[in-house]
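One chain of protein is taken out of this complex; the other chains stay put.
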């Protein structure tokens, strides 16, 4: 009975999908702001369908074989596992491209390697978030190499690239966050007029990427929300992205402002996202020093930066700040792991009490990411995502058990 | 013809399974002594059926997708491959959770990580055998986190945990060893009255876990065998587990005793398991020093321990000791790798001559482990293992070739 309801709900959702006009087929997912509203809604809807299918024990496996390359140029647990989960759900085997396992560090060009790993690959997931101006550029370089390889008959298919975090955006994170918001508020329409505060928060570490806050303000500003970006003076983000968020907000009937008081920003907030990041100008200097492999310079920059951070130890999200939000109960969001005061560090982004109230919510938030990635893959590879989802329903293969 | 006989033998075994009343569905396999006799017999029978199915080229794949997380907090080849083999046989992809690949070492809580890796996971295999009082506790901590995640709707299924060796037990080893004994002696009834000697043996290394000898005496004492635990004075195991083995033996109609002479213990033995381990009190001190990261203390403890070991270099299983056993031909067992005198070390647990006579037997012994793990997974996930095995027979999918 429940199963039958589920099937009809799934069929309705798939039918809804068919009204959208995405241009996702054959296109890499590198930045949300390169994607149309229909693109975003398609990914969200497909992710929702895949999630429901799996819950109903319907296997959406659409690859009988094929590799998904996992190229992490920085550490990661949750995104790595999300990528592995998404790949596996669709039938792809993950193959890690690790520098310690490969010869890549020894003078091979990106161009060559991109082709060498792609003879039987369907997707390449890349995380490259360390250097400002580099990560996204690297992904496009890989993409150009794959285009060339495909055009010249080297590659039988053009593998799709999924941006698993770069210096500019973290689209699988921001889209999972948006999916979480839709699960809480019900529909994109319901987001209109909501106040979302993307706030800097104190952390005892330095060099945290800018891509999460940038991704959040760039994406959420497209849904008529009132976005407030709060940070201590000096902790600004890439200016072009901030400007874009302002334009987005204006166009979607929302608003966008920058403030320099965490407390002020929290007032009447519906949604808060307190998270640390490094200042834009520090990241610029850091990138230069990293390029020059200037260890002494990096050490000094870290000291300067940590000393500067320490001035803003009161930028911690705690119960007092929570009280300032709408009805004292804004939705708290975080990409995890959070620096939790007294838990993962002496003092950090959020107090233990405040975090604990939302801990399970942040787990749920994270749980959308594998489905977002799977949806990005499916819509990249299948021209008509609705049709393939219908085929999956018709086939009705169980994920667990004997069909 | 052979194939037909195999099918009818398989059908008979599956029918036999249906008489057992296990409580394995939805329960982690952490310690054999938490499991009923029917639980153990069910795992053994399912393992036997899976083994025969694979030999008959019938694929018992019951997952179309899904991850099995491999979390090894200590090195391992054979158990790692056994876990990978079992997962693959059932259709799951292995995803390693390695500390060097993840952020786990950097302040994430177990609770959070357990959920983050489990959104599409069906099983987590954990080896954590280094610290007394820690490994099994860690597994339960992970289990609690998974329970919470599942109860609160974070996880679509509660992944099962398979203990791949902890500080207390090594259930996939002891169950594989028991399966080996059953393959040699024919039935649990045939084990009654057999003398099994679990003996300490000399090794030039220190800090070997206690979980194998503990697992062996705790499990084998349930089948009416006469168990003798032999070790030099001072090399005792966790007292509670030794006491339990005594109670088990009494209840099952066997006996249990401790002795301090390898030679004496070997007399009339049917089965001998000579293997090195560190003394309980040394492991307690070592755990404290490891917690404090006291390198100097650890170095000194190692010296003391090795010097102590050296007093017992004659605790080597050799042809002389073999002659003392029943008809001079007891079954020699080892979890591998053994410290073989003149092969892997100057002097070790077993002489090269004695080992060579049983080398192939020890390989066979090890070969049961992947099936034991697969059976633990299958019985955790399917309420009626007999029914799913029947479904697999009915489907009759080939493992190799075109069905």
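Just so it is clear, A and B label the chains in written order, and each chain counts residues from 1 on its own.
Methods note: contacts are C-beta pairs under 8 Å (C-beta built on N, C-alpha and C of every residue); 3 or more make two chains touch, one makes a residue touch a chain.
Note that the structure is a prediction, hence the values are computed from the model and not measured.
K.L.:
Going by the contact rule already stated, which one of B:48, B:254, B:370 or B:386 would touch the omitted chain in the full complex?
P.N.:
Of the listed residues, the one touching the omitted chain is B:370.
K.L.:
Check each of A:115, A:173, A:248 or A:379 against the chain that is not shown and name the one that touches it.
P.N.:
Per the contact definition at the top, the residue touching the missing chain is A:115.
K.L.:
Taking the full complex into account, find the residue in B:82, B:252, B:309 or B:379 that is in contact with the omitted chain.
P.N.:
B:82
K.L.:
Sort through A:208, A:286, A:359 or A:381 and give me the one touching the missing partner chain.
P.N.:
A:381
K.L.:
Taking the full complex into account, what residues of subunit A touch the chain not shown?
P.N.:
Missing-chain contacts on subunit A: residues 62-67, 93, 95, 97, 101-104, 107-109, 112-113, 115-117, 119-122, 148-149, 152-156, 381-382, 388, 391-392, 394-395.
K.L.:
For subunit B, which residues lie in contact with the unshown chain of the complex?
P.N.:
54-55, 59, 61, 75-78, 80-82, 84-85, 88-91, 93-94, 336-337, 339, 343-345, 359-360, 363-364, 366-367, 369-370, 397-403
Here, only the chains that are shown with their structure count from here on.
K.L.:
State, to the nearest whole Å, the distance from the C-alpha centre of subunit A to the C-alpha centre of subunit B.
P.N.:
Each chain reduced to its C-alpha mean, subunit A and subunit B end up 40 Å apart.
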